[in-house]
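Written below as structure tokens is the structure these notes are about.
A single protein chain has been omitted; all remaining protein chains appear in their positions.
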Amino acid sequence: MDDALFTYEMAVRDYECDLQGIVNNSVYQNYFEHVRHEYLKSIGIDFKDYTDRGIHLVVVRAEIDYKQPLTSGDTFTVTLKLQRETKLRFVFYQEIIRHSDSKLAVKAKMVGVALNSNGRPHIPAEIEKIFSHPIA
Amino acid sequence: MDDALFTYEMAVRDYECDLQGIVNNSVYQNYFEHVRHEYLKSIGIDFKDYTDRGIHLVVVRAEIDYKQPLTSGDTFTVTLKLQRETKLRFVFYQEIIRHSDSKLAVKAKMVGVALNSNGRPHIPAEIEKIFSHPIA
Amino acid sequence: MDDALFTYEMAVRDYECDLQGIVNNSVYQNYFEHVRHEYLKSIGIDFKDYTDRGIHLVVVRAEIDYKQPLTSGDTFTVTLKLQRETKLRFVFYQEIIRHSDSKLAVKAKMVGVALNSNGRPHIPAEIEKIFSHPIA
Partner (left out) sequence: MDDALFTYEMAVRDYECDLQGIVNNSVYQNYFEHVRHEYLKSIGIDFKDYTDRGIHLVVVRAEIDYKQPLTSGDTFTVTLKLQRETKLRFVFYQEIIRHSDSKLAVKAKMVGVALNSNGRPHIPAEIEKIFSHPIA
């Protein structure tokens, strides 16, 4: 994870666990989304503000590998890397590292696009700027 | 969808929509999971009962394509097909068809395994039986 | 429940259960909200449409008694009664009846108001109309 663009510390909340006693699969998407939004905020992009201005950042494809479950009491680090896939699609690579054993718990590739209020692709200047410099 | 193994009708609930006014990405995993469990129930497999007996049906990989958003008021059909990928891995192919325009809203490939209480792969007899007959 | 204004049938979804193996407390609020919105829809009031028009129906107080837990596999009926508490506050009385034993599982008193986009109380004509006739 040394080369991650952004890292974020989190902890499992008990209500996120399901009847198997582990974090429900859907919740990892919440974690990943939250960390993407925190990353965006860190570079000056506010998700809600974008939404209010009619710029919709949406995920069009998710690939998620569940390697190890998280459970009550677990703390973990979420990492993020970003790549431009095409002119209009950008990809977040995200990993969840469980603190108890430093194991990779979940990894994801999330493909996003930006749409204007007509549903047409539209990459805002702030996002163009991210890609104007090489990213580790 | 004519060849789906199982279909299930659902409706968006308002609390499932996020600040973009559309169903949050994570919620589709809830829909897909619910329909898998309903399918399993329809063939005599109860998810909670399995869990209580130490048989854990878990998703190890999800691939989800978000094509069209669902929003407040939408009703939709979730379909399911099932294939054995390897001796130990089975794959659910699932689609969400939006009723308003009959469009494919979301499609997913969910790879599952069954684990015993030691975390070892273990396909229960009921699940073996599913695959002993050709599936449409 | 013979005198309920509106009733709605639902079923527990497994992802709604937490690590105690029962439906998490917060989820009953989802159930109650969904049924309030379905009731409103049944009388011609669309929650999202109201929101888009700047009319915000909000809950200002909830009183919830958890009597019996719901768990995986449970089906249940949610009932709703409505009373005007003051000129500006209306009260939904809601109950969840578990089908397996016809027991009252959860009961709630939810106090709501309607606010305009300035956050000022504003009861829309459609809602005034509800109260213009005696309600059983």
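The first chain written gets the first letter, and so on, giving A, B and C; residue counts start at 1 in each chain.
By definition in this document, a residue touches a chain if its C-beta (ideal position, glycine included) is under 8 Å from a C-beta of that chain, and two chains touch if they have at least 3 such contacts.
Computed from a predicted structure; not experimentally measured.
Checked against the full complex, the candidates C:Glu63, C:Glu85 or C:Glu128 give a single residue touching the omitted chain, namely C:Glu63.
Note on the undisplayed chain: of the listed residues C:Ser26, C:Ser42, C:Gln83 or C:Ser100, the one touching it is C:Ser26.
By the touch rule set out above, subunit C reaches the unshown chain at residues 19-20, 24-27, 29-30, 33, 48, 51, 56, 58-67, 69. Hidden from this view is one chain, which touches subunit B at 14-15, 17-19, 21, 24, 26, 72. By the touch criterion stated above, the residues of subunit A touching the omitted chain are 13-15, 17, 21, 30, 33-34, 37, 46-48, 71-73.
Here is the rule we go by: only the chains that are shown with their structure count from here on.
Subunit B and subunit C have Cα centroids separated by 29 Å.
Look at where the CA atoms of subunit A average out and do the same for subunit B: the two points lie 23 Å apart. Counting partner chains per residue, subunit C shows two or more touched chains at residues 14-15, 17, 21, 72.
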